[in-house]
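Working notes for the structure below.
All protein chains but one are shown at their positions in the complex.
Letters A, B and C name the chains as they come in the text, with residue numbers starting at 1 for each one.
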Amino acid sequence: MKLAIRLFAAARDLAGSGAVFVELPSDANVGGLRVALAAQHPQLAPLASRSLVAVNAEYAQDTTPVADGDELALIPPVSGG
Amino acid sequence: MKLAIRLFAAARDLAGSGAVFVELPSDANVGGLRVALAAQHPQLAPLASRSLVAVNAEYAQDTTPVADGDELALIPPVSGG
Amino acid sequence: MIELTTHPIEAQALLARAQQPEAGAVVLFLGTTRKYTGDRETVELQYEAYRGMAERELKKLEAEARRRWKLVECAIVHRLGIVPLAEASVAIAVSSAHRDAAFEAGRWLIDTLKDSVPIWKQERWADGEVEWVHPSERGRESFATGELVLPAV
Partner (left out) sequence: MIELTTHPIEAQALLARAQQPEAGAVVLFLGTTRKYTGDRETVELQYEAYRGMAERELKKLEAEARRRWKLVECAIVHRLGIVPLAEASVAIAVSSAHRDAAFEAGRWLIDTLKDSVPIWKQERWADGEVEWVHPSERGRESFATGELVLPAV
């Protein structure tokens, strides 16, 4: 399956876009998503390794499954406040 | 010597006045002032025992001397804020 | 900046003073007239000060806070006279480069003000009673033992 991942802040700047697509097997989880993202978009790899992933606007763990239709986002270390 | 002591809050209400006079020997200190105040104005005695004394707008100790012309005040436990 | 005033405290003006370009954090504390103390209802509060001494003590508080923390602004305003429900009797506005100093100084200032500044509160209860508040065994003993942070005599 082909899933979009939303990007913010430095990740968006690195990709030149507010989202990128990744190809994933249908039984993927967040850990697999991280590997695929770094492989398919190597310019994001360094920041992605320091980032969290949100699935449907909730912080997810590497074991969290991802499915077609999920809203996915890469969350670099936050700096609000 | 005869000195005025300023009164505030419940002390003022108890005395019915913003100040009372006390007769003191000329070498008096704050401790002597407390004793004289309680003896000469017994309605103030209970609150005075819980109060501080200020000499010239500074908190004073019982050993602080008092002299004619000093600005004296009885400072009941404060409750600002 | 310190001030005693019989008018409503203008919090917005204190914030404007505190929001300087050198600051990154502002903490404003307001002590406000609370309606209920347990089941008992307050109609309003009245505050009285030994004004000249209270101003001196407030200036000492500002100076001591500025000595303990690096502050951009440190403003303490106490209202006197009647303070209606929900209005502020005291406002403390502090700003600093980082938030630790502003939070710590704000908390220290209100705690110390309540222990050392000659201002008194009168409760005006809904049941008609009028009562000067003269705390407390804790405060009393602290005065006696010198445990309180009182300005040096």
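Here is the rule we use: contacts are C-beta pairs under 8 Å (C-beta built on N, C-alpha and C of every residue); 3 or more make two chains touch, one makes a residue touch a chain.
Bear in mind the structure is a predicted one, so any value in this text is a computation, not a measurement.
Colleague: Which shown chains does the chain we cannot see touch?
Modeller: Counting the whole assembly, the omitted chain is in touch with A, C.
Colleague: Which residue among C:2, C:26, C:53 or C:80 touches the omitted chain?
Modeller: Checking each option in C:2, C:26, C:53 or C:80, the one touching the absent chain turns out to be C:26.
Colleague: Considering the whole complex, not just the chains shown, which residues of subunit A touch the missing one?
Modeller: Residues in contact with the chain left out: 6, 8-10, 13, 47, 50, 52, 54, 57-61, 64, 73, 75-81.
Colleague: For subunit C, which residues touch the unseen chain?
Modeller: Its contact residues with the unshown chain are 11-12, 15, 19-36, 85-88, 95, 97, 99, 102-103, 106-107, 110.
Convention: only the chains that are shown with their structure count from here on.
Colleague: Using the average of all C-alpha atoms in each chain as its centre, how far is it in Å between subunit A and subunit C?
Modeller: Measuring from centre to centre gives 50 Å for this pair.
Colleague: Could you state the distance in Å from the CA-based centre of subunit A to that of subunit B?
Modeller: Taking the mean C-alpha position of each chain, the two centres sit 73 Å apart.
Colleague: Centroid from C-alpha atoms only, then distance subunit B to subunit C, rounded to Å. What do you get?
Modeller: Using C-alpha averages as centres, the distance is 25 Å.
Colleague: By the touch rule stated above, which residues of subunit A touch at least two different other chains?
Modeller: In subunit A, no residue touches two or more other chains.
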